[in-house]
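All protein chains but one are shown at their positions in the complex.
Our next item is subunit A:
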Amino acid sequence: MMAFWQQLPQTPPDRLAVDGALPLSFEQLHNRATQLRNTHPELYGKALALEYTSTTEFLCALLAFDGWCSALYLLPDTTQELAMPADLMHWPADTAVKTPLSELCHSTEPALETVWYLATSGTTGTPKWIPHRFASLCRAVKSNPASALRWGLCYQPYRFAGLQVLLQSALSGACLIDASSGDAHQRMQVFKRYQVNALSATPSLWRQLLMTNQLAELPLLQLTLGGEIADQPLLTKLQQLFPTARVLHIYASTEAGVGFSVSDGQAGFPEAWLQQTRSGIQMRINAEHHLCIKPATVPVRSQHIVVDADGFIDTSDVVQLKSGRVLFLGRANGAINVGGNKVHPEQVEQVLLQHEAVLQARVYGKASSVLGQLVVADVVAKPGSDLKKLPSQLMQLCLTQLQRYQIPTRYHWVSELANNSSGKLSRKESNV
């Protein structure tokens, strides 16, 4: 088994990571990672929480500590409610314990199989840690040691989507340009400045990049769509703008590790794939029309992952067979996907119910041609409430407790909400 740093290409290009004005070569990265490891022997075999400060620092730490620590927890920007294991070391350390120079050693300890933990917001709205093996995280990485690609990084690398791009560029020896913050215009300026030719983004972000009317100025060779359902008009538009480029959409399930990519320019994936084993992955559709995946590597044991007797993981993604394609319809658990951000209806309902005028609330997703889905709420308001003022009051309330994408965009005032036979609120079918 080889650690991340041992898998870096042998003949790297000059520059790997461009983080603002700070380019780092492969050799510099390698050296810094080695130095980190050697000056922190106390971290060997320990579980480490990695905080993101910048993309290059994050990449250095990943290179240094994969194979060195027993576990790496990639801390998300909000760690509220996230249960942290005991005895967790932190990086960067609050009080840096520097090993005296005399104790510096070129350690010969064997590389460990580090478990990587990524945070997911989970199915009930409570964030959870999902364990991954490095090999499964790299499953979709295409190794091309002489890669001339310059990847634009659109997401912070502690998120699944961002980490995939980081690993792809590092392991294929491609240049990585950090544009993980800023609006569509600011990102476009960074992409243009560095002549980015490979991009991975959600369909929603691709739509925003198209709205800048500058996308065609990029010399794109590789276009990847992920994190949301890729629709046919968008796929057709991108292929039309870049006729010789490779346009692919990725299906990934956090629960199942990595999924697969589709490169034929069509939405969904060929039905024939259900009868094949592709890159070690098997798929089938269960009785509730959920896609189930049997990954190539056995997933790390976790109480949050349900594996059936045949080794298939229920992804909770509802699919439909149509004209020889398997098309994605949405999440079975009612989770709403707003531009790649997961929203759990229950969490939003809890906030709405705090308002004295809200007697009952049901939150669900409404199809949006711009962001995939939008959050909508059916509300039973207290009789006599001022329905003209209530939306702005609820907006103010939500702003204090929710992310912007979680806040309902539209209220429907209803006289009652149905409960199902078990007495729970009936969940409206998500209208994807």
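In the analysis below, a residue touches a chain if its C-beta (ideal position, glycine included) is under 8 Å from a C-beta of that chain, and two chains touch if they have at least 3 such contacts; residues count from 1.
Operating definition for what follows: contacts and distances are computed from a predicted model.
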When you check the chain that is not on display against UniProt, which of "Fe-S cluster assembly ATPase SufC", "Phosphopantetheine attachment site", "Peptide ABC transporter permease" or "ATP synthase epsilon chain" does it turn out to be? "Phosphopantetheine attachment site"
Among A:Gln208, A:Ser261, A:Gln282 or A:Ser316, choose the residue that contacts the chain missing from this document, as touch is defined above. A:Gln208
Hidden partner chain, touching residue among A:Lys46, A:His90, A:His290 or A:Lys366: A:Lys366
For subunit A, residues in touch with the removed chain: 183-185, 204, 207-208, 210-213, 231, 233-234, 236-237, 240, 338-339, 366-371, 374, 391-392, 395, 399, 404-405, 409-410
